[in-house]
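Removed: one protein chain of the complex. Kept in place: all other protein chains.
Chains: A, B and C, in written order; residue numbering restarts at 1 for each.
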């Protein structure tokens, strides 16, 4: 048996570059029936640090010349792990160069950029070139299983979704100013970073689109001291929203970087007419399920062979970690490429998320009144 | 040692009448240093059922004549456990008759009624007559302790409060129409019933007033079948709000009667600059505390002698039940009467809660835009 | 409708006397269809403190003369809340005087005393006089439900029971010497106090008798300072046992007063051929259930009307406290008296528990080798 092999270029060697490298290095070991990967080139700006990273992470070469990478026929896939304001131009260039593209979330910093990317992806599809946005939590087995359970009607019609993403890394008001707290570089604060995951999950789990948004944003520590003295924080520390969905559900959203003692608390509760579900990313191998009209919630360790993705991993009770989601994401992406199918979440999905985030900001600026995420500003 | 004894009249023999009777019957046993109670008269409409209740619940007599009760000099305290639309007239009459008054929450069905009651209470105070509204959860030891911890600065400045009150008794869309689902009798749905507790706790725990409200309300099952056929449900099944507080905090609120599998889930999370707190009424003897800059949350069984109210009860680890809150509430009320102090929560507190609930409805009617709870409609 | 009324004498006014008084005072209010109680007399040694207790706890009179109480025809029930070494003589005297007897657990300090009590109860039964031992945790709704579930085969054949009762009030090695730490007054340490509950639950839940016992006991702090200087601790701080049951199950037991941070942790896990159950007394309204071959455990709030005892109490989600078990125990006892049925747990049950506790000590003294609890020493 032979396996199709894809040459991959990862752009970026920081946190996300490392997580994605890990995925490409391991995908064949866990998904041996799928395509193979050649870790062709790690791309960045500083050759010395790139070389050190490449050696440790398993890359065959490094490059500081993105255009050359796009021109290299040995590169089949471009995987962008760079800051959000670079996504649009780099992704569009790669698609136009005929490379399949994986972009780390959020898709872009603005709706306009996201729209341009979605348009480019549509055009590329006609040439057999694929694009995907990396909302990796879609590959958390518990969340993938939750999505199946909802789709199969196991909790009936979903009425309420209660979603929070709570972290605490800005609680200390003497924490220094960084580029992440400036609107021009970061786009937004907790909204783009945390609410993007939350909104993607609401759309994915419910299979419903957002029709109306009421939003509030707040910056609890409005000034922080940085290298250049005290500076204004121009992004949100926390945000709240109520989303009206086209299937009749209402979702509440709360995201924060000031939630003391919460490290990575993406908490999702779904309440349906015949059941409910509860998930917390800090316990990512568990799903609490109330199915088929049951009276209470079962804590289920999502490590059984019949659970999504688990066949690839370990026996029951042998839990997965956060980074395994990237390996499964890579496997799904590669399989779509090999089979000529559209991978998901698509750039259209990424755009829809961006529209909701922008609508939260617009509503907040309009005293919280309802905003349609599809309307032009 | 002698103890002042108060003659008590409870009005109502249903769920709340029973819970309050239990409190009056037990208060001396648990708070032996406080005043004594004579369970003088149980008041209602049907003499036969009243007599059966009175015999079992420990009342010395029954009455169907509220005016006679108010005229009876043996009655010192009137405790109203009747539906909300009767609170205002009955409480004002009792205060005017010189009786101390305890009213079960919420204070009233409308701001106007609540305002009239607060005015009557102010007038009565000058005559030494006292009034209190029965937000019994203020006497949950874990919540009373939480309030102390916040007041003592143990979690620093509170920035975010995340509060939900989730029940599930309306999940079944074939559940029948009742008076609780009609606006004219019930005033509102989850708002008055559940959000009133939640708003009272936000105000009490944070010691802050609500300046601005964004609200959303929704009825998931708009029609239900009753004795007279299919009828429109005219109250909310669920409500959401964001509250801006005068100390700079933001509180999110979500209440629902459609939260499948949640029986009595009043969940309160506070996030401060130096700690946090977490509470769930379904585990009412526990408080998760992150204090004084600690890195994580300690699950604390709030049953130690130094915890509020616990000296009156059992040794460590011997947990309290829901109904014990009423006994402690009665003890607090009696001690205030004996000492000539104003009991709390006052009718002013009850009015402030009512104003926030009304503001949520007004905001919801105005597309979610910000509303000032103090503004005249 | 008239109700049979029983005159009750409680002996003892300390912790247990107070808990039992509470039960007699409240039983009619929660179980209105059952018999009525007249709180006739509170019995003890010091008249002044008795009178203060009686006034607060609702007793009509006090007495320091136990023989007079036994001679009083107004007393139908004698409820013994005195130290264990007094149980045997006082209970036997009461039974011989024709009084129904309730004895707080454990039944006695020695097997010989327990045997004499069981014999006396057998003799009394023939005269229509009833006896019960107060293992109040049999009236925890979650545990009563657990027993039903096992009896109904919902977890199949029980194979393993894993039971611990963990407290921490002796962790501090400077805690002072007391009578509870001397064998002559207390009989034993954690064994009699904690393991008695644990063994009673194993027998009740499984419906099986103990055939063989392997035991270990240990005193971690062998000397403590008391009023008379440093003294040897002559009872166990902790004990461990493995019990072979006649239905083929094996139960493990661990009890301790040195389990730092555990306040009242009676934790019971049952593993059967088709399911399992998990309970923790610190969360006494909850039972985790894995029934009928299910794959995982549901956390169930045991507050639904169909759960044992709950019809008498509050609506779903309104949790009970530790002391409610005594009220339900009193109700069960009274109903048995009125209906001429044998209440349970019987003195025979109390004796069986005592035999297992003694067997643990004998096994521990014999290097841990297996001991038959029924064998004569």
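Remarks
In this text, a contact is a pair of C-beta atoms (placed from the backbone, for glycine too) under 8 Å apart; a residue touches a chain by one contact, two chains touch by 3 or more.
All figures in this text were calculated on a predicted structure; none of them were measured in a lab.
The omitted chain makes contact with just one of the residues C:61, C:89, C:178 or C:216: C:216. Only one of C:27, C:129, C:142 or C:155 touches the absent chain when the whole complex is considered: C:155.
Of the listed residues C:276, C:308, C:343 or C:373, the one in contact with the hidden chain in the full complex is C:276. Which of C:108, C:259, C:283 or C:310 touches the hidden chain is settled by the complete complex: it is C:259. Looking at chain A, the residues touching the absent chain are 15, 18-19, 21-22, 25-26, 28-29, 32, 52, 55-58, 167, 169, 263-265, 281-286, 301, 303, 314-324. Where chain B meets the omitted chain, the residues involved are 294-301, 304. Interface residues of chain C with the unshown chain, by the touch rule above, are 155, 159-160, 162, 164, 166, 168, 171, 173, 214, 216, 218, 220, 238, 240, 242, 248, 250, 252, 254, 256, 258-262, 269, 271-276, 290, 294-297, 363, 366-370.
Assume only the chains that are shown with their structure count from here on.
Farthest chain from chain B (centres taken as the mean of C-alpha atoms): A. Separating the centre of chain A from that of chain C, both taken as means of CA atoms, is a distance of 55 Å. Chain C has its Cα centroid 36 Å from the Cα centroid of chain B. Under the contact definition stated at the top, the residues of chain B that touch 2 or more other chains are 262.
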